[in-house]
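One protein chain omitted, others in place.
Here is chain A:
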Amino acid sequence: MIDAFLVALNGVIEPYTLLLMAIGALAGIVSAAIPGFTITMAIVLTLPLTFAMPPLQGIAVMLSVYVGGLSGGLFSAALLGIPGTPSSVATTFDAFPMARSGLPGKALALGLWSSFFGSLISIVVLILAAPPLALLAVKLGPWEYFALIVFALTVIASLVGDSLLRGLIAGLVGIGLATVGPDPLMGRERFTFGYEMLSAGIPFLVVLIGMYAVSQLLSELETSPKQQAQGSTSLISGDMRPHNLETLKAIVLRPVNVIRSSLIGVFIGAVPGAGSSISNLLAYDQAKRSSSHPENFGKGEPQGVIASESGNSSTAGGGLIPLIALGIPGSAVDAVLMAAIMVHGISIGPRLILDNPELVYGMFLSMAVASVLMLCIGLLLMRAFLNLLNVPKYFIVPVVLSCCVIGAFTLNNRITDLYLLAGVGVVGYLFKKLDYPLAPLVLGVVLGPIAETNLRRAFQTSTDWTLFFTRPISAALLALAVASIVYSIVSYVRRSQQAGVPDSNS
């Protein structure tokens, strides 16, 4: 164990790796600071750049982008009142009023330090939780794995978007897309219709880039550049000094808020489908409820900024728990990280920690180092980030679309993947316009082959289908899946009754 840790430490603190990680953290902050450019897009576009790197270095860079991205949304949230990413929605509630009142530096520093502490707390939980969970997961059979995936997909479908039915349909469409190409056990071709470009299947990353990046960028064009120019806010002026000592006091002397918010973030991050877009709001809500001055929230209350930013940044560590322990990505970003590891020929699953401990320890260390880099870069370049918020969409959208093309092409060096990218992009845009959640679809593509493999293995072992319901862990997971659907329906009915306005189907 110590050997593996030292190998990992040696890999992470290598100057070249640190330099690349610093660039990654900077890229993450920059991308998340630009409204409309999401963390998922940033991490997807980073992936091809890591192909030529050793596995640990590549993962370290991607984790740096991730950690940087989780705090980057703070800049546009605090300075423009526009959340750069969905994970910084709650940050706008107090960071923006604080910045408007002449303390933009303090608002940003509070957010950055909170993100730093949130990340650190999530890493501690990750280190404590992932290895024992992985040891348990090694003992799981195909029945339990299949049940786990059913549970994950139902939770994702019920948590994301407004409609459980559309969430479930999207998840199943994702699994359906994954059945195109060779079947995972016998390699028999399915649904290729004679097209050679489908014979290898639809690559998951092409689906991810098309669904998230292309559809999101097209959506950005719905606001015309003229409207964009009219809507742009003048930059905030005021004290840009970070007041580090004062900021640290505000966090450390009242640790309950940052610890509670971080633990909420870790828990939400570990639940498949939930993520930083939910955790920041939940953490903010809990901070407000337990505050002795809830009336100050929304008017520039420092504890509001702390809760939101520590809540969203800590989801990174939480999301890695099911990925490392079970090989199940809980979010699109985790799925890309999974792909990045698999590109290097390393299989993901509970044996990852047993077979490649240096990589897992390297991931823990990279997260910690990335948090420090994010804090330093954020505090040092605070003023420079102000200018980024004014980059117009007519530059960003075409340039990022061309980067998507690079990402899709470099994956397999196949030009036909670009045609698939365009097709998936169009479908993704239509799904987005029709309010289908994209996260279940993308995760369906990732989880589909795992589900099929385990289901077929289960039946190869025994044709008795009741084993899914008689083995305790499998039965418990399937019961939880049913419970998540029932809960979703009940809460929808309650919401409808309270609002009195019927939405489309739940």
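To be clear about the criterion, a contact is a pair of C-beta atoms (placed from the backbone, for glycine too) under 8 Å apart; a residue touches a chain by one contact, two chains touch by 3 or more; residues count from 1.
Quick note on the criterion: contacts and distances are computed from a predicted model.
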Which one, "Aldehyde dehydrogenase iron-sulfur subunit PaoA", "Aspartyl/glutamyl-tRNA(Asn/Gln) amidotransferase subunit B", "Ni/Fe hydrogenase subunit alpha" or "Tripartite tricarboxylate transporter TctB family protein", is the UniProt name for the chain you do not see? "Tripartite tricarboxylate transporter TctB family protein"
Among A:F51, A:Y195 or A:F469, which residue is in contact with the omitted chain in the full complex? A:F51
Would you indicate which residue among A:K139, A:R188 or A:R289 is in contact with the undisplayed chain? A:R188
With the missing chain put back, one of A:A8, A:L455 or A:L477 would touch it. Which one? A:L455
Touch criterion as defined above, residue of A:L168, A:A283 or A:V446 at the omitted chain: A:L168
Quickly run down the residues of chain A that touch the omitted chain. 48-49, 51-52, 165-166, 168-169, 172-173, 175-176, 179, 183, 185-186, 188, 190-191, 214, 218-219, 221-222, 224-225, 393-395, 397-399, 401-403, 405-406, 409-410, 413, 415, 418-419, 421-422, 425-426, 429-430, 433-436, 448, 451-452, 455-456, 459-460, 463, 502, 504-506
